[in-house]
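The complex appears here minus one protein chain, its other protein chains still in place.
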Amino acid sequence: MAGAHADISKHKRAYYAVFAALAVLTVVTVAVAQFHFSDVGNVAVALAIAAFKASLVAAIFMHLKWEKAPSIWWALAICGIFFIALLALPVLTNSDNPPQVQHTMWDVRAGAAPAAHTSH
Amino acid sequence: MTEAHHHHDDHHHHPELGWWRKYVFSTDHKVIGVQYTVTALLFLLFGFTLVMIMRWQLAYPGKPIPLIGGLLGKTLANDGTLLPEGYNALGAMHGTIMVFLGIVPLIVGGFGNYVMPLQIGAPDMAFPKLNMASYWVYFCGGMVMLLSFFAPGGAANSGWTSYAPLSVVATQGQTWWLFGMVLLITSSLLGSINFIVTIIQLRAKGLDFFKLPFFVWSQFVTAFLLLLAFPPLEAAGALQLMDRLAGTSFFMPEGLVVSGIVQPYTGGGSPLLWQHLFWFLAHPEVYVLILPAMGMVAEVIANNTRKPLWGYRLMVYSVIFLGFMSFIVWAHHMFITGMGTRISAFFATTTMIISIPSVIILTALVISLYRSSIRYNVPMLFALAFLPMFAIGGLTGLPLGLPAADIQLHDTYYVIGHFHYVVAPGTIFAAFAGIYHWYPKVTGRTMNPALGKIHFVLSFIFINVVFMPMFFQGMAGVSRRLFDQTFYQHGLDVQGWTQLSSWGAWMLGLSQVPFIMNFFMSLRAGRKVSDNPWEATTLEWAAPSPPPHGNFATVPVVYRGPYEYSVPGQKKDFFPQHLAKAEA
Amino acid sequence: MSVAVLPHTVKPHPITGVYSGKLGIWLFLASEVMLFGALFSSYVLLRVGAPAEGPAAWPSHADTHLSWKIGGINTLVLIISSVTMVMAWAELKMNNFTKGRWYLAATLALALTFIVVKLAFEYIPKFQHGLLPSTNNFFALYFTMTGLHGLHVLGGVIVIAWFLLPGSGLWHKDPEYFTNRIECTGLYWHFVDLVWIFLFPVMYLL
Partner (left out) sequence: MQVKKSWILLAVIAAALVASAAPAWAQAVAPKTTVPIDGEYGRFFSLPTDVSKNGHRIDNLIHWTHAFMAVLFVGWGIFFVYCLMRFRQRPGHQAHYELVHAKPSKYLEVAVLIVEIVLLAGFSVPIWASVKNDLPPADKAFRVRVVAEQFAWNFHYPGPDGQFGRTDPKLVDTATNPLGLDREGDPHAKDDIFALELHIPVNQPVICDISSKDVIHSFFLPVMRVKQDALPGMRIPVWFEAVQTGTYEVACAQLCGNNHYSMRALMYIQPATDLEAWLREKGKPPEEFVE
């Protein structure tokens, strides 16, 4: 934690700069979303901007840039890893279904699935 | 202005505290620890009672329950005979109560709160008011769970796992269950923050991390598990509440037809989403059930072998690694849901990896016995019994972790046997060891050793009579959560084992009588003992028994590791952490 | 209140480098990350797994009826409130109690603005148009996630209001303690802002 007054004044400038950046980036997000690159592309751009904004907030407003306490960094690192596991593994599990698993139980639409004859 | 000054003021108020503030809404970690312990023990007894009722139906299906059958009420029983919905409600509540209201509050809320700050030489927890809040939120959660028995349709009856869609279309008790869980989760979160901060910030001078007693380490890792694994279940609980109350379809797929009626859900949800979120919590949760138990056992073993723990550092690394890995094995509970080869291989691999640190910890504890001088007192008996019992439970986890073997064993009594061996003769025995071990610290008196030994021998025999037959049942293919297994030929053929298991459970219940008597009678009649009756080395024994407000007469300073027993050249066979020099 | 003499509640611990409250709030935020993480994970799973057609299909942009303008305005409101929050702390740190308090009041006002906008221009009109959580999974997620976020904003409002009025007495007893508490409140508040930074594109733009 910064102690001296001079430090704090320096911080203040950083706060205003971050504010400006956040405001601009918000506009950019909206603007970019009006274009359609591709499904993945749009998601990637939007999330990249959001991630950048979030790291600005974390670094400057939440003082992580000046944070030295190892305990905080450890907690955040562990949390980050588990966050990624939580985000990725469920969807990976669902996408690793064996062949022929169908995501429906009714054949409401159209022709029925083929099946072999009963006799050999 | 300064902090010392500020708190000084506070400190001087305390002698005037009224009875309520001192014993009920107390912020003293010791009072809170005792509150947790007593509440949790009562819940354990209650959860056990539920299962003893279920065991009647299992052994003698369709026969009226003797003695208490008439008291069960219309939603659970009919003329004293248990109903299927009653059985399911008792089962779900047994699991929930044992895990969330019994064991965790006992070994984390109770032992953690009482012992951990003492062991690190702290005057209290870092956030005493938050600590009080944790207990009372837990208490409210418990009350909600208890009251849910009186909800229309009875208590939650979809298993402690509350799998959707069953839980979404279930009776009102499920909503109560969800609210209760939200409270319990909140309580655990508050508690875990407090534990972590306390351990990081309030250690006595000289007590660096590798001088911490192993119990503190186990609480530290456990707190991280609670902190990071519980929130997803809170989120899942919110989603399920939405499904139940607001008609959303988070867990509801398209085209559900329940009892011939097309359901009003728009669909698009995934039943597996619930399972992922639930097991993301519930697998780390099972390590929450075991790590503090291992910690307690390690304390008792070190003390009663009169010898340093073998491989202390290795054990610490193992427990950290175990905690870390426990977050990425959860889907081993979901192998049979239609999982593919790659993902199942991934989760099976992490599951195999996680067994290694357990093996290391157990091996270290056993090697600690080598060339020691074992003192067979009651806590030690329970701690020693923990080892083979946990080994059985842990080893039977291995076939479950192999997806191909799990095809046959999943959701059979084999699973029930597996985890009861780790939680009942495992964790409960560790908790008994802890109770007998720290009772003198809390009360200044020991519990009666003769009654303690009777309690031990009977419990040890009968707990095996309860759970060993479950492996036979499971192998034969009997599914769990069956109101009446004799519907199946394979169930009928092993019914004898089921009956034996039931008798074991009731005898186990009887075997607790000496304990309950001992527990209460020793408060007055127990032998008065000194502050350090077990001649132990860790800091809690440096405080008076019972410790006063603020814990230590003089602020302790730590000079050495936690288990300096039988140090060569010393007159006494123990060398406490806080002594600068050995006593001549 | 009877609290035993606890070290490191105000001054940072000489070795760990933090005071207890700050470590506590960071741990709390870590748990919050997992809470919202679970919801984002649900979002991903449900969106990826949504059927291509039928009532349960993911709605197209036009069908969500969410206005990026309102969302954008609320984003700005929250960003500004983050600035005022951090300024409040900076002024307190420099011993300017009055100024700090004004910034705190501004933060409170902005937080309330956020809630009012959310309710008056989004939730209530949606409900009136029959767009409910049960309409489809998009709205289910939208209402659940923004609702939970809204509850966090509300929580912030209560805490800030407390330190603005009854809680401010602490400043006169122990300014550093008070400043620390504002720092912790700020950490929480910035986190709430940070969640919104993700919610905004995910809900309104994608």
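Every chain is named by a letter (A, B and C) in the order it is written, and numbering of its residues begins at 1.
FYI, contacts are C-beta pairs under 8 Å (C-beta built on N, C-alpha and C of every residue); 3 or more make two chains touch, one makes a residue touch a chain.
Every value quoted in this text rests on a predicted model; they were computed, and no experiment measured them.
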Touch partners, limited to displayed chains, of the chain removed from view: A, B
Given B:149, B:195 or B:471, the one touching the chain that is not displayed: B:471
Residue touching the undisplayed chain, where the options are B:241, B:315, B:482 or B:558: B:482
Footprint left on chain A by the chain that the document does not show: 97-108, 110-120
Hidden partner interface residues of chain B, rising order: 59-61, 83-85, 88, 157-159, 163, 165-166, 169, 253-260, 262, 267, 270-272, 305-308, 310-311, 336-341, 344-345, 348-349, 352, 355-356, 359-360, 362-364, 366-367, 369-376, 384, 387-388, 391-392, 395-396, 398-399, 402-405, 407-412, 450, 453-454, 457-458, 461-462, 465, 471-473, 475-477, 479-490, 492-497, 499-500, 503-504, 507, 510, 565-568, 573
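As a working rule, only the chains that are shown with their structure count from here on.
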For chain A paired with chain B, centre-to-centre distance based on mean C-alpha positions, whole Å: 35
Geometric centre distance via CA averages, chain C-chain A, whole Å: 17
Cα-centroid distance, chain B relative to chain C, in whole angstrom: 34
Chain C, residues touching no fewer than two other chains: 16, 18, 23, 27, 30, 34, 37-38, 41, 45, 49, 51
Touching two or more other chains - residues of chain A: 71, 75, 78-79, 82, 86, 90, 94, 104
Residue numbers on chain B that touch chain C, as the complex places them: 1-4, 6-8, 10-11, 13-14, 17, 21, 27-28, 123-124, 126-130, 189, 192-194, 196-197, 200-202, 227-232, 234-236, 238-239, 242, 246-250, 254, 265-270, 273, 276-277, 280, 549-551
Chain A to chain B touching residues, read off their complex: 71, 75, 78-79, 81-82, 85-86, 89-90, 92-94, 96-98, 101, 104-106, 108
Residue numbers on chain C that touch chain A, as the complex places them: 12, 16-18, 22-23, 26-27, 30, 33-34, 37-38, 40-41, 44-45, 48-49, 51, 68, 72, 75-76, 79-80, 82-83, 85-87, 90, 93-94, 183, 186-187, 190-191, 193-194, 197-198, 200-202, 205-206
